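As you look at this complex, bear in mind that one protein chain is not there, while each of the others sits in place.
Each chain carries a letter (A, B and C) given by its place in the written order, and its residues are counted from 1.
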Amino acid sequence: MIPRYTRPEMAAIWEPLTRFKIWFEIEAHAADAQAAIGVIPKEAAEAIWKGGKDAAFDVARIDEIEREVKHDVIAFLTHLAEFVGPESRFVHQGMTSSDVLDTCFNVQLVRAADILIADIDRVLAALKKRAFEHKLTPSIGRSHGIHAEPVTFGLKLAYAYAEFSRARERMVAARKEVATCAISGSVGTFAHIDPRVEEHVAKSMGLTLEPISTQVIPRDRAAMYFSTLAVIASSVERLAVEIRHLQRTEVLEAEEYFSEGQKGSSSMPHKRNPVLTENLSGLARMVRAYSLPALENVVLWHERDISHSSAERMLAPDATVTLDFMLNRLAGVIEKLVIYPDNMRANLDKLGGLIHSQRMLTALTQKGCSREESYKLVQRNAMPVWRGEGEFQTLLKNDEGVKKYMTDAEIAEQFDLDYHFKHVDTIFERVFGEK
Amino acid sequence: MIPRYTRPEMAAIWEPLTRFKIWFEIEAHAADAQAAIGVIPKEAAEAIWKGGKDAAFDVARIDEIEREVKHDVIAFLTHLAEFVGPESRFVHQGMTSSDVLDTCFNVQLVRAADILIADIDRVLAALKKRAFEHKLTPSIGRSHGIHAEPVTFGLKLAYAYAEFSRARERMVAARKEVATCAISGSVGTFAHIDPRVEEHVAKSMGLTLEPISTQVIPRDRAAMYFSTLAVIASSVERLAVEIRHLQRTEVLEAEEYFSEGQKGSSSMPHKRNPVLTENLSGLARMVRAYSLPALENVVLWHERDISHSSAERMLAPDATVTLDFMLNRLAGVIEKLVIYPDNMRANLDKLGGLIHSQRMLTALTQKGCSREESYKLVQRNAMPVWRGEGEFQTLLKNDEGVKKYMTDAEIAEQFDLDYHFKHVDTIFERVFGEK
Amino acid sequence: MIPRYTRPEMAAIWEPLTRFKIWFEIEAHAADAQAAIGVIPKEAAEAIWKGGKDAAFDVARIDEIEREVKHDVIAFLTHLAEFVGPESRFVHQGMTSSDVLDTCFNVQLVRAADILIADIDRVLAALKKRAFEHKLTPSIGRSHGIHAEPVTFGLKLAYAYAEFSRARERMVAARKEVATCAISGSVGTFAHIDPRVEEHVAKSMGLTLEPISTQVIPRDRAAMYFSTLAVIASSVERLAVEIRHLQRTEVLEAEEYFSEGQKGSSSMPHKRNPVLTENLSGLARMVRAYSLPALENVVLWHERDISHSSAERMLAPDATVTLDFMLNRLAGVIEKLVIYPDNMRANLDKLGGLIHSQRMLTALTQKGCSREESYKLVQRNAMPVWRGEGEFQTLLKNDEGVKKYMTDAEIAEQFDLDYHFKHVDTIFERVFGEK
Partner (left out) sequence: MIPRYTRPEMAAIWEPLTRFKIWFEIEAHAADAQAAIGVIPKEAAEAIWKGGKDAAFDVARIDEIEREVKHDVIAFLTHLAEFVGPESRFVHQGMTSSDVLDTCFNVQLVRAADILIADIDRVLAALKKRAFEHKLTPSIGRSHGIHAEPVTFGLKLAYAYAEFSRARERMVAARKEVATCAISGSVGTFAHIDPRVEEHVAKSMGLTLEPISTQVIPRDRAAMYFSTLAVIASSVERLAVEIRHLQRTEVLEAEEYFSEGQKGSSSMPHKRNPVLTENLSGLARMVRAYSLPALENVVLWHERDISHSSAERMLAPDATVTLDFMLNRLAGVIEKLVIYPDNMRANLDKLGGLIHSQRMLTALTQKGCSREESYKLVQRNAMPVWRGEGEFQTLLKNDEGVKKYMTDAEIAEQFDLDYHFKHVDTIFERVFGEK
């Protein structure tokens, strides 16, 4: 989490003050429930809300106390007592630190998920807009980096739209995984606190009940959450790499927007480099990496150990802030992507018609030529074209083997570009629900 | 995937013959659809089924052809033609290799998921049975490896049951992620094949439509699948580590079943080592690792590159076979786990009553003592006990500070074990739906 | 890199101002070399040093320029010109940004390595001191968490000393890997800059020549560096886990130092948790994770892409700062570790003599009993002891099978503890070079 790759809204979730405010809310809601079931006086619960609700918590002061007691929640409670007064003895009754820490962590992860879902929506909107703009812009499809057959540029963006639609569903599922609350006391037995307190806090904080906690909320939930982020970061990288490829000098079918004052290189002023998407490739590596400690964190000892905590203090802000930044950078790149249909067309024509070889192959077999024989006929005309010795359609028309099966007109028909786009509507309908 | 850690049922999914049979089914269903819409003769489709359905595919022969043509699907189709005869020219029309390869890969992943779900069910059944057996067997709960407060051994297994219930849900979701079919031809445009063929094959194979494929099925699906396996493997390790801890010489609250002829050590015959669960720890590391290439595989170039293929040939069998083995080994360990309630009780009593300090703390605050003061009172009596200088209850009863708030009887009440188990029913109800 | 786990000295390496000062040095040394070979006037080189050497670079101002030109090195050079004046046109001649960026990055990694090596030395010193203190303190050795045979506590620390000696060697090697300088201009051909400039800068900055750079310094060097950090972090975790185990309630052979005001738990005041070493376990997961993006960064496109940059901006500070923190925390834990020889002795005696079974086994075979038979004899007496039904030595003396080979005195001799420590001197000599 470095300023360069951080958006303030997401960073705010992880600021100490945010954490302390959530801690307070958990404690105060718990006090309400404790008052309702008669464990503490109603006045105490009211005093807690009154003292803490708008309290200006002093992060430096809490840090100072923590340095002495070496315990973060005790430090906070000590500071809270400075606002609440003597009734503060009713705060945290029957609870353990993890009740506060883990429920708060989940609240933070839920808020982060909400931002990420909104981010994905921005990416989806950009993709949809540009996909429809270029629904029928012809472009070469490539497998193995080699020209294959025509696609449209809209299809390329539609692929991404479908992938980010899945990313959204996964993020919603990941949010649900972590939207739980545990107020179950030491080792999670509810020995010192009534389960009704947990029910009230969960409801008040918009969470569901953790069915069984062991003082800590089990970390398989967080592991699933951060693994989901890793998958989504990889999808971001896929699209980023597509753009990096399209911007290559020899390809140049699309370019990242290049603002006025921007300098591409300190030494080569003509250069317009895909630095935004290269940057996304690098950041994707980070978000993938953060999923690993989250997986190892699942394996806590007995009812709990605190080894997960140091890792989470680093990876949780880093992973969410970085993915938030990535999704927004990606959305911006797509929204302002400079697209060059003329270059796409020039690239399409680059291979002298060879990209239509598959159609020829099918046409020959449909005319009764065996698959093996068709393959040979097509290949023997394709190879010279590949070597720059002729044009595919012409060579085919002069091939005695081909002539046995097809007329010149029939051969020419195989070179029609629109043939490839006849199902674009079908695909758009599937992906966007409209065409 | 080594024999030692492989169960035959899962391994069978990844055998060449299985793959070829699935390939055949995909091709034959596609031929049916092509016949239905009039692209190929109905007789051709029939001939394909007739020739291939019970064909004894010869893996060595296919390998031999592949060595020449260096293309696996072409090698298979050439071999298939040997069974189908001249009508084989109608096989694979309009399709591309990936239509067969990727749809087959998903069928394999779906079958693997089905086995894994059944495996999890076995783990769940074992956990439930043993949890109810030991629902009220007292045991010490530990945080940081340090005695905390009492739990029951049944609760320990209930934690795991809840975690594996989540594992099951995740596995069901992962199965759904990969249960898609793509028959869309080169670069996925359906230029050479009607989308109705895909619909028919999908339905016949029990899959859903891939909304948009780019010749390949997008690998974010597989990334999610293998990430899910990594999370589940980590949950297996958590339980394995719990058992390894419980079997420690100093703890010895449970032990892996030790069969008659088994030798624990070549040099120390008294040793009974938790080798099965140690083994699970090691294997969990592998399954976690396999998720990484699956994440990197998402980032294919343009419409497709084939870099994912080599990685998947290794990781897909390895990850599914290993997790299948792990879940079954874990189930066996739980089913036959030797449990020592007497040792649990002895461990519970080990700290001279210190584990009841939290109760004392709460009791004092409820009697009107401030939280800070209560903490000090409890701590100053706890420390000597910790050093082996006295018994906690006795010291408390002799403490002038404590006496100001509590009678001897009230103190004694805090040392009652059943107090901790009053909500075990509630928790069991939540976890198992019964108590 | 969060304040909680950050030491200022290491963090300073990664501050913007440090980076700008290194950039300046590289530029100024390059100017010297350019002047020496007559490419720029000697006065220009002098003016550059004069203007920049003690310049108070304004980070905010550079950031402001960068926001406009979107290029960090150009922003810096523009700011530098404000100090140097018109002679600044001679700065950076023939160079490319990466010459500055990558050489600077390596300088930072070298400095970080120097701190890490000093950190390891602190760990080594602590281990050596405590190892000699407890060179002959008897302690049980454990395999699989099960009591095996006696060791000394000094040996346990000696194991760690040997491991950190290797860590030191690896760190020295990693430092060498990255101690290179590249001043080779665009795409690394020296077209615009004489190789003698690189030679001068390298020498002046204490670096060696990068034999061939491609505008960037190849990232396999950094990959090796961060992989080395990952291995060392794992060694830290190994020792941390040892201490966590030793501090378990049932074991309690050692404890982290617990300061006066410190509170172990908000609810259980008697608890003294191994939170420092648990914390190290968590941080080790992070440092391991950071090695992954460093590995992926190796695979840059053609002569260079900039995808590595975003990842390195995050992982390089995070990995070095975190490992620096870990090593220092570990050293502190070892220096102040509270060691309980009495508890070690009590644990040694816990198994009723079973830990001597291996000696009995060897003694029997040396008396002519077959290995298989000896194994059976030992095992049949060990099993009852394991079940708490008797004491090993006594049972052996009453076993008719054993009596055939050994007298009571010979059996008793096998239970002598010092027997196990006769080679401790040899081992200490090997590990520490002294005994």
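Quick note on the criterion: a residue touches a chain if its C-beta (ideal position, glycine included) is under 8 Å from a C-beta of that chain, and two chains touch if they have at least 3 such contacts.
Just so you know, these numbers come straight off a predicted model, no measurement behind them.
Touching the chain that is not shown, out of C:Leu17, C:Val59, C:Ala118 or C:Val299: C:Val299 (per the contact rule at the top). From the set C:Ala148, C:Leu330 or C:Ile411, the residue in touch with the chain omitted from the display is C:Ala148, counting the whole complex. Check B:Ala36, B:Leu136, B:Ala173 or B:Ile306 against the missing chain and you find that the one touching it is B:Ile306. The chain omitted from view is touched by exactly one of C:Ile2, C:Leu209 or C:Met383, namely C:Leu209. Residues touching the missing chain, restricted to chain A, are 142-149, 244-245, 247-251, 263, 265, 267-275, 278, 292, 296, 347, 350-351, 354-355, 357-358, 361, 375, 378-379, 382-383, 385-386 (touch as defined at the top). Not every partner is drawn; the one left out touches chain B at residues 2, 4-5, 68-71, 73-74, 77, 92, 95-97, 185-186, 192, 244, 259, 261-268, 273, 275, 278-283, 285-286, 288-290, 292-293, 296-297, 301, 305-315, 317-318, 322. Residues of chain C that touch the chain left out of the display are 77-78, 86, 88-89, 91-94, 141-145, 148-151, 155, 158-159, 162-163, 166-167, 170, 173, 177, 186-192, 195, 209, 211-212, 214-215, 218, 220-221, 223-224, 227-228, 230-231, 234-235, 237-238, 241-242, 245, 284, 288, 291-292, 295-296, 298-306, 358-359, 362, 365-366, 369-372, 419-424, 426-427, 430-431.
Definition applied: only the chains that are shown with their structure count from here on.
Look at the CA centroids: the one farthest from the centroid of chain B belongs to C.
Superposing chain A on chain B by their CA atoms means rotating through 180 degrees, a value rounded to the nearest 5. By C-beta contact pairs, the most connected chain pair is A-B. Here the spacing of chain B and chain C, counted between their Cα centres, is 33 Å.
A separation of 24 Å divides the Cα centre of chain A from that of chain B. The multi-chain contact residues of chain A, meaning those touching 2 or more other chains, are 77, 92, 186, 192, 288, 292, 296, 301, 305-306.
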